[in-house]
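One chain of protein is taken out of this complex; the other chains stay put.
As written, the chain order gives the labels A and B, with residue 1 at the start of each chain.
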Amino acid sequence: MTVLLRRPAALLGLLLVALHLAVAIAAPWIAPFAPTSLLDAPLEPPGATYWLGTDDLGRDAFSRLLWGGRVAMLVAFAAGAVAVLGGALLGLAAAYRRGSFDDVLMRLVEMKLAVPTILFVAIFVTGFGQSVPVLIVAVGIIQMMGVVRTTRAAGIVLMEQGYVRAAQLNGEGGATIILRELLPNVADLMAVEFALRASSALLLVSALSFLGLGISPPTPDWGLMVEDGMALLESEPALVLAPALCIATLVLGINLAAEGLSDALGLDAARGGGG
Amino acid sequence: MRSAWMRREVGVADPVLQVRDLSIAWRGADGRANRVVDGVSFDLAAGGTLGIAGESGSGKSTLARALLGHCRAGSAITGGSIRLDGDDLAALSEPGLARRRGRVMAMVPQNPLASLTFHLRVGRQLEEVLRWRAGLSADAARLRAIELFGQMGLPDPERLARRYPHQLSGGQRQRVVLACAIACDPLLLVLDEPTTALDKTTEAQVLDLIRRLRTARQGAMVIVTHDLNVVADICDRVLVMQHGRIVEQGPVGQVFATPREAYTRVLLGAALRVENASRARPAAPGLPLLEVTGLGFRYARPSLLRRAPPGPPILDDIGLTLARGEVLGVIGESGSGKTTLGGIVTGLLAADRGRLAFDGTELTARRTREQRRRIQMVFQDPLSSLNPRRRVGDAVMRPLRLFHGLDQRDAARRAARLFEELGLEPALLARFPRQLSGGQQQRVAIARAFAAEPDLLICDEITSALDASVQAQVLDHLAAMQRRQGTAMLLITHDLSVVWRMARRVAVMQGGRILETGETEAIFRKPANPYTAALLGAATRAARAGQPELVDATG
Partner (left out) sequence: MIVLVLRRGALSLVTLFLLATFVFFATEVLPGDALDVSLSADEMAMMPPEVLARRRAELGLDRPVLERYLGFLGGLLNGDLGRTIITRAPVADIVAMPLRNSIALAGVTLLLALPVALAIAMAAAQAKGRALDNAVSGAAIIGYSIPEFVTGLLLIAVFAVWWPVFPATITASTDDPLGVLLAAAPLAIATTIIGSIAYLGRILRVGLIEVMAADFVERLHLSGIPRWRILWLHALPAAMIPGLSAAALYAASLVSGVVVVELVFAYPGIGAELVRAVTRREVHVVQAIALAAAVCVVLFNLLADLGIAALDPRTRRA
């Protein structure tokens, strides 16, 4: 942590993430109005009552802004956790087993790389409907494939190490070797991967919401707010730019923190963050 | 009784290269300067060959680069001068240095494969030096390149010039980088570990070539190496470095015969001396423990997606026996198949052919728990053989709990005793591997192996990653443990002095076959196989250089 704090960019990133998290958690208490209630005439200009004015349905834009990261962050961090835990176990298992298990898994990873992420989610949403659990699973699976790739590569290097050899020679089982010998040695990588996966999941979720394939109305969400406000860019720029700025600063914060973390741990974020 | 080195000594009166008080420092991440070359001074005469000897981390490679006026990013010359041909390289600007590099001073880098551009044909790479540094026209450069390749003893130079680096053998690559370095006939040629990547037969050929180049050229030569045998072979002066300082320097014969400094004696002590009386090695007692017959191995069998690599098998018709409590040395260079053999005996790899019998029962890659306990292994790299995320005590206690069913307390007590037997403080049990020195790490790995109370221990190059001063200590502890527990050992190594010290019998491997097996004493004194003779010849040069009359005879 101290190494992280010594890098100003990483520190800025952490602060941004912390700020967004705090606001998201505290939104029910600090928001002046309920985010979904129709309060006033549509498109009131910003003022003392409605700091950012009201939106096209007469809801308080500022309250919606405070609430708007909650679901997206929930989906992104949950999907990031699913991706890193599942991906690391699969990747290490592939490194340990090799053979046909590895071959099949690598085919699946390549298949994922061939499908643009948005299309992948679109397939899921077409099949299973548009809900938060479906989003978490779909985004989690997509992000998982990248984690499988990096942890497998790390695992293959670890499998050559003397301590893994020694454990194999002593007849330790696959689960013991994966959990006891391999997993602790990819913990750094997993921390960086979690940050990278969460940031790209967040980008994906907000893009999906913007397209109308992600979080569905009336849930307050930044991506949806941008989409709703797009037509009003000329007259009410704040309705679009404020949520857009929120998404950008949150993702930037996570990425800066991830960069600082991987730098401090001597990992290569640029390589890990593909796809 | 004027020896060869005394005659060579005369040249130093007229030095080409004069290094005075040279210091080079690295600036660490914390901003502190760390001196890696510290107050180094020496002279080198025209036509002279200087060997810079030292272990890794001694600063010898940094010094070698400084002789071309180059410091790697993060380091800089902090004091002193390097006078070459009248100029002070330490004071020259980058363009001034660039004008001289390749022409006045040139370098043969350590790793020829990585030092050649992998996506360009080797002929083109030599032509580039000839065109840009020697000022030849395109046509002249092409002809001269072929000519130079021929002079380097490369077969069919015209066809070879059209090849890519990865298509050449190790010896051929070394000759190509040599050709690039001498293309402009530099005054000073610096060779960084010129033979480290090569097998002994190729090493002899490349050293021969270097020797020929030295006589054909007027310039001076600096050879940086960790191998005193190479120094003994072709250098007339030697400079021994440790921690960035010169420990000792002088004519090779003199330094090797009467080393003044303790560190030089340690380095020389690691070199093989068959002339000495053999050490007390464990006698070979009774019953056979391990019997290997007709063993063969190839890499991964071809499948739909993978093709089998062509060429001969990794192991071919290997046969050997090992008695209870006996130490058998297996000698071979990299690629001889000795590590694969160890892998099959331990069960990490499965043999394609042949039979493995352990204590009377057939051994396959599937082992019973008891068989696993009885066959243990110590690996080459001590750091990588311990899990960096676990305390070393964990590593030693795991087999105790796994094989002997000890509970946490008993396992800890037993682990502490093992540590004491290996000369380690029991307090170290709570440390992480990185907090230990290389020698301590390797002793922890030995403790882990002995914790299982094995009948057979396979040691794969267990000293090659350690400093010379630590090697002896580790081997002594290993030998003591082996005697106490009566464990049989398969000692796999390329280092003949390790075998000489530890093993009563030895098997010599090359190209996946065993060339000869027998008593170490007999084979080392009178090798029957020419390859064994070459290995021994290469390994005993340093010892022979200590005897001036022998230098006269061979030099």
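Going forward, a contact is a pair of C-beta atoms (placed from the backbone, for glycine too) under 8 Å apart; a residue touches a chain by one contact, two chains touch by 3 or more.
No experiment lies behind these values; they were computed from the predicted model shown.
Residue in contact with the omitted chain (choice from B:Leu63, B:Ala181 or B:Leu363): B:Ala181.
When the missing chain is restored to the complex, the residue among A:Leu108, A:Val132 or A:Leu265 that touches it is A:Leu108. Set against the missing chain, the residues A:Leu14, A:Ala31, A:Val139 or A:Leu203 yield one that touches it, A:Leu203.
Of the options B:Arg83, B:Arg103, B:Arg401 or B:Arg431, the residue whose C-beta touches the omitted chain is B:Arg103. Within the entire complex, the positions of chain A that touch the omitted partner chain are 9, 107-108, 110-111, 113-120, 122-129, 199, 203-204, 206-207, 210-213, 223, 226, 230, 233-234, 237, 240-241, 244, 247-248, 251-252, 255-256, 259, 268, 270-271, 274-275.
Residues of chain B that touch the chain left out of view are 65, 68, 70, 72-73, 98-103, 106-107, 109-111, 114-120, 128-129, 132-133, 164, 166-167, 177, 180-181.
In this section, only the chains that are shown with their structure count from here on.
Here chain A touches chain B in the complex through residues 103, 161-163, 165-172, 180-181, 184-185, 187, going by the rule given at the top.
Every residue of chain B that touches chain A in the complex is listed here, in rising order: 305, 346-348, 367, 369, 372-373, 375-377, 379-381, 384-390, 395, 398-399, 402-403, 445, 448, 452.
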